[in-house]
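The structure follows.
The chains shown are only part of the set, and none of them has been moved.
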Amino acid sequence: MAKRFLLVVATLALVVPCAYAQEASSLSGADTAWMLVSTALVLLMTPALAFFYGGLVRSKNTLNTMMMSFVALGVSGVLWALVGYSLAFGKGTAFVGDFSMALLSGVGLEPDGSIPSLLFMGFQGTFAIITAALISGAVVERMRFVPYMVFIAVWGLLVYAPVTHWVWGGGWLGEMGALDFAGGAVVHVNAGIAAVVAALVLGARKDYGNEAIIPHNVPFVLLGAGVLWFGWFGFNGGSALAADGIAALALVNTMLAPAACLVTWTLLDHMVTRKITAVGIATAIVVGLVAITPAAGFVTPASALALGALAAFPSYFIIRWRVRTSVDDSLDVFAAHGVGGLTGALLTGVFASAAINAGGADGLLFGNAGQVGIQALSVLAVAIYSGAVTFVILKVLGQVTEIRAAADDEGIGMDITDHGEEAYADGEGAVLLDRTEVPLEANGLNGMQPTL
Amino acid sequence: MKLIKAIIRPNKLTDVLRGLYAAEVFGITVSRVRGHGGEVDAVETYRGTTVKMELRDKIMLDIGVSDSFVERTVSVIQRCARTGSVGDGKIFILPVEKVVRVRTGETDTEAVTPVQ
């Protein structure tokens, strides 16, 4: 947390009244309260993502898609605590942390900044979880579930943890001055690139391009978008690591940018197709949220409005173009998160203002053109590393096992084939098995009277 | 005995049912179906994917009637389901060899006479 934390403390000192009490070694109840909430909010984003993604697929793959998010809560969460956190925030080198905090050794209730270091670990863990889950949008409806679990486990350690270290863990990108308030590059570009690579490695769904594959439950998509927005206040606001003015700035920007993106998207939709779509509005919210993520605590609210509005354009047109290609990035993770994150990261370099946040830097608009270059470089570095390592992981995994569902299974739907369940069932024609296999003891109990 | 199979617009169902009850046709089975015919297809767009919806929501009625009821049933449906625009639907009259009421085992005409 090193560098980032210093910035935050610096700005903190300007706005918090009880600043005298804010030595590096003491907890702040207020900051702790806000970070407790933020951690809960970011954790909620993963179930929200499950609904956003789950509503967009066909009903026969609903559960499979939702579980790709839910399982990350387990797999990525546990691995983060065991090693990921240490690889990301351990001292280590400029490129990766170390194992000094593996198994959470030394991560306790002592302050890290003004909050317990354990809480910082938990907060960062929720980021690791959702980043992995984001990738799933590119591989739904065809990737086998067990290889998927292995993939996100490995990816979290080999890709997410080092990239986090680069930017926030004292690594080279942070040192270089790259601004990434809450994860434009670390989370969104990273997941977006991994997604498109995974889509290419897996290949398109067999119906892709031949049949109309349309969302089975758009209200779920809206539910997901709404709750993602809510959770994102913790994502961006919590990245201030304190309940201070910067948190307020980040939170309000996280309200304004998606609002502006939504309005712009609505106008684009109306001009291009004469219809304003619900899936479009949901997508716009996410794109606006993604784009403001790297900038949230570094730009003024007016800039956030502009940034949100601008971010609509590239993602809007790339989504329209993508579906006409053979790249089956099924739920447009690249267009929404990769491109949105890129736009946001570059525009951070344009709009950042040291006047609003002394812990940040000035951007192009305030005379520091170089920041755009630094931003571009940070995105590029993350994209190349993430793309390459994701490719290798999947290819190796593909040697060990079949990562793609059989064509028949794809036809039947992965809910039945991989999970043995249906999302919506009415029980007609379902016949109970197993009654005869009741073990002896149970048979005894079976003989109990149904009512006492 | 005949089975009258009528495909109508969903928003005409209430009218048709009222008409049938008035004509003393009480035994009716209804299903949600979708139909293709002469109607213009709706175009929908999902994230840039444009699709043409070639099927429209319709309602299918299955009505078993004794021969003497066929004509009035058909004419009630025709009257109540009509809007005059393409897509109003079709009525098929199929021969039936036998009808059985599950509850009583009554057959044919008795089977379709409603309980009082």
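Some notes on this structure:
Letters A and B name the chains as they come in the text, with residue numbers starting at 1 for each one.
Definition applied: a residue touches a chain if its C-beta (ideal position, glycine included) is under 8 Å from a C-beta of that chain, and two chains touch if they have at least 3 such contacts.
Please read all numbers here as calculations on a predicted model, not as lab measurements.
Counting every protein chain in the full complex of this file gives the formula A x3, B x3.
Just so we're on the same page, only the chains that are shown with their structure count from here on.
Averaged Cα coordinates give chain A a centre that lies 50 Å from the centre of chain B. Contact residues on chain A toward chain B in their complex (touch as defined above): 212-215, 273, 275, 277, 279-280, 283, 319-324, 332. Interface of chain B with chain A (complex): residues 44-49, 51.
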